[in-house]
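Notes to accompany the following structure.
A protein chain is absent from this complex, but the other protein chains hold their places.
What follows is chain A.
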Amino acid sequence: MKKIKKIKIKLNGKFSTINENLSLSIFLKELKIPLKKVAIELNQEIIDKNNLKTIKLKNNDKIEIVHFIGGG
C-alpha cells in the first residue's frame, strides 16, 4: 500500500500535520467550519469561498480562518 505523504501547515497560528494533496474544501469540512460565517486567508491572500475545491494545500501553507466576535 502506498504511504500517504504528510505535510506541515500553520492554521490560525498553530502548526498542524495533514495529508498531502488535501483540498482546502475537504480540510475545512473536516474541521466543521461554518463557511458562511467565516473568511479564509491562505498565505495572506483572501480566498474566494467558491474556489475552495480547486485549491490543494501545500507544505508550509499558512491558513487563517476568522469570524466576527464581540467587540467595541
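The definition used in the following text is that contacts are C-beta pairs under 8 Å (C-beta built on N, C-alpha and C of every residue); 3 or more make two chains touch, one makes a residue touch a chain; residues count from 1.
Just so we're on the same page, contacts and distances are computed from a predicted model.
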Report summary line: By UniProt, of "Hydrogenase 4 subunit B", "histidine kinase", "Thiazole synthase" or "Iron ABC transporter permease", the chain left out is "Thiazole synthase"
Query raised in the report: Which listed residue (A:L22, A:V38 or A:I55) would be found touching the missing chain in the intact complex?
Result: A:V38
Requested in this report: With the missing chain put back, which residues of chain A would touch it? List them for me.
Outcome: 11-14, 31-34, 36-41, 44, 46, 49, 64-72
